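Removed from the display is one protein chain of the complex; every other protein chain stays in position.
Letters are used for the chains, namely A and B, taken in the order the chains are written, and counting of residues starts over at 1 for each.
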Amino acid sequence: MTVFLVLVMLFAGAYLVAVLEGWTSTGRLRFAGPFWAAVALLGRESIVPRKPDRVLYETAPVLLLVSAVLAAAVLPLGPHLVIADLATGALAVNAALAYVMVALVMAGWGPDGAYAMVAGWRFLGQLVAYSMLIVMPITAVAMRAGSLVTTTIVESQAGIWNALTQPLGFVLFFLAAMAVCFLPPFDLPTAPGELAGGIEAEYAGPRLAVVRLARMVLVVSLSLAVTVFFLGGWLGPFLPGWAWTSLKTLVVAATMLTAGRYVPRLRGEHVMEWGWKLGIPLALVNIFWVGITLVLRSM
Amino acid sequence: MAQAFFTGFFGLAAIWFGVVVFRTSSMVRSALALLFSQAAIGAMFLAMQTEFLGVLQIMMMATEMAIMAIFMVMYMMDPGGLGGMDMTHQKRLSIAAGIFGGAAAVAVSLLGGWGTVGPSTMPEAQVAALGEELLGRSMLVFETAGITILTAMIAATAVAIERRR
Partner (left out) sequence: MITGARKGETSWLRRLAARASSKELAAFVVPGPEVARAFGLDLGAAGLRVVPSPRHASVLVVVGGLPEGLRDAASVIYAQMMRPRAVLVLGSDTASPLPGPDVSAPMDQESLSAAVARLRRAFAEGAWDPGVEDYAPEAAATETRYTCPMHPEVVQKEPGACPKCGMDLVPREVSSGESDGEEEEEEEAGELHHGSMDHGEHGSGGHEHMDHTDMGFMSMVEMTRDLQPSGDGLRMEWVEVPFGPLFPGLPGGLALTFTLDGDTVACVQSGSAVGRGGGCLQGVPVDDLLEHLGRIDPLSPVAYRVLALRAVENAAGVEPARATAYLGALEHERVVSHLGWLSSFGYLIGYEWLHRRAAGLQLALLRDDTGEGETLWGDLSDLLQRLRGATLLRRRLEGVGRLRTARAAEYPGPVSRAAGLPYDVRSEEKAYQDLGFEPAVQEGNDAYSRLMLHLDEMERSQEIVQAVGSVSAPDDLGVQDGISGEGDATVETPRGPARLRVRIEDGMVRSAELETPSGRHAQLVEDVALEHEVADALAGVASLDLSPWGMTR
C-alpha cells in the first residue's frame, strides 16, 4: 500500500514538474499540457535509426526511468511513507543515480548517430565533475544525523534545517543535483543548439515519451533528495508531513528549472575544472566544519 | 528460503552476464555486461544481508565500468562489434587458468572451515560497526590504500599530459 501511494505521488510530482517546465519555457501555466503532449507522442509512429545497437537503444530510456524511481524509493515522503527504508539509504540514493549515467551512455551509443554519441560521452565528463560533489555533502549530512537512514536524517533536522547549518554543502549538492538531471546550464547531453537534441534526438514517439517521463521523474527524485537531506523533509507546522515534502520538492524543482535559463551552458572543461578545483575543497571544508561543530556540541 | 533463492538467482545472473562479456564482439556491450555482472554480485550481497557492501558494490561498479567503456571506445578498434571480431585471445592459457582457478575456488568453499552459520545483525548495526572498524582498528589500512590510489591517479594524469614545448 505504501509502495503504491509513494509511486502515485512520485508520478504526480513528475506531472507537476512537467507543467512547471512548460511554464518556464512558454510563460503559461497549462495543466493539461503534459497530458496532451504524452498522448500526442504515443500516437506518433515510432521509427528506429538504421543500425542501432538494439539492446542498448531500447534499454536506455527504461534504465533511466528505473534508476530515477529507485533513487526516490529510499527517500521518505512522510514519517512512514517510504518504499524501502534501507539502513544505507543515503548511499543507496547515490547508487541509483549512478545508473543515470549508464543509461545516458547507452542512449548515446545505441542509436549509431554522431550527435548522440558526442552527447553521451560529454555526460561522462560531466559525471567526473559532479560525482564527488553529490556524495560529499551527504557525508556531512549523515555525520549530523549519526546514521545513513534517510528517515533519521530528516528527524535530525528537527531543530534547524541542514541548509542553514551546512550552507556550503547545500549549495554544492543543489548544483550537483542540477548536473545529474542535466538541466540547463548543465545540459551538455541534450544541448539543443549544439547537438540538435543530443541523446534525445534519436528517440521518437512512445520511446521519447518514456525518455521525457524519466527525465521528469529524475528531477523530482533529485528535488526530493535535496528536500530530505537539507530542507527538513516532512518537518513543518500545520500541514501533514507529505504535504510539506511535496511543497518543498516542488519549490526546489521550480528553482532548478528557472535558474538555469539565465546562464549560458557551461563548457565541459569548466564544469570539470570548477568541480574538482573548487568544489571538492569546498566540500572537504564543509565536512571539516560540520565535524568541528559536532565535536564542540558534544563537549 | 527466499534468501537462498535470491542469492542463487543473482549468482547465476552474474555468471551469465560474465559469459556475455566474451560472447559479444561489441566493446561497449562487453563493458556494460561486465557492469551488470558486478551489479548482480552486489545484489547477491544485498540478498545475503550485507547491505552496505551491496549498495557500495552497485554504486562503484556503475561508474567504473562506464569509464572502462569509454576507454575501450577510444582505443580499441571496432568498438561496435560490427566486424564480428573474436574477443578471446591466448585460448589455451586462459582455459587452463580458468579451470585451475575454478577448481581452487570450489576447493576452498568446500574444504574451508567456515564455522557455524549465525544470524546476521541488523543493517543499522552493521553500518555503525563498519564505521567504527574503518576509522578505528583498520584506519591505517584504508587510509594508506586511499592515499595510494590518489597518488596513482595524480601520477597517471601527470604522465598523460604532454610536455608543453
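We adopt the following convention: a contact is a pair of C-beta atoms (placed from the backbone, for glycine too) under 8 Å apart; a residue touches a chain by one contact, two chains touch by 3 or more.
If you're wondering where the values come from, they're calculated on a predicted model, not measured in any experiment.
S.K.: Sort through A:R54, A:H80 or A:H270 and give me the one touching the missing partner chain.
M.R.: Reading the full complex, the residue touching the unseen chain is A:H270.
S.K.: Tell me which of A:Y130, A:F174, A:Y203 or A:F230 is the one touching the absent chain.
M.R.: A:Y203
S.K.: For chain A, which residues reach the chain that was dropped from this view?
M.R.: So the residues of chain A touching the unseen chain are 25-26, 36-40, 42-47, 49-51, 112-115, 117-118, 121-122, 184-185, 187, 191-194, 196-197, 200-205, 208, 260-270.
Throughout what follows, only the chains that are shown with their structure count from here on.
S.K.: Based only on mean CA positions, could you tell me how far chain A sits from chain B in angstrom?
M.R.: Chain centroid spacing, chain A to chain B, equals 26 Å.
S.K.: Quick check: in the complex, which residue numbers of chain B touch chain A?
M.R.: 26, 28-29, 32, 35, 51-52, 55-56, 58-59, 62-63, 65-67, 69-70, 73, 80, 82, 122-124, 126-128
S.K.: Of all residues in chain A, which touch chain B in the complex?
M.R.: Checking each residue of chain A against chain B gives 51, 53, 55-56, 86-88, 91-92, 94-95, 98-99, 101-102, 105-106, 109, 112, 121, 124, 127, 131, 147-149.
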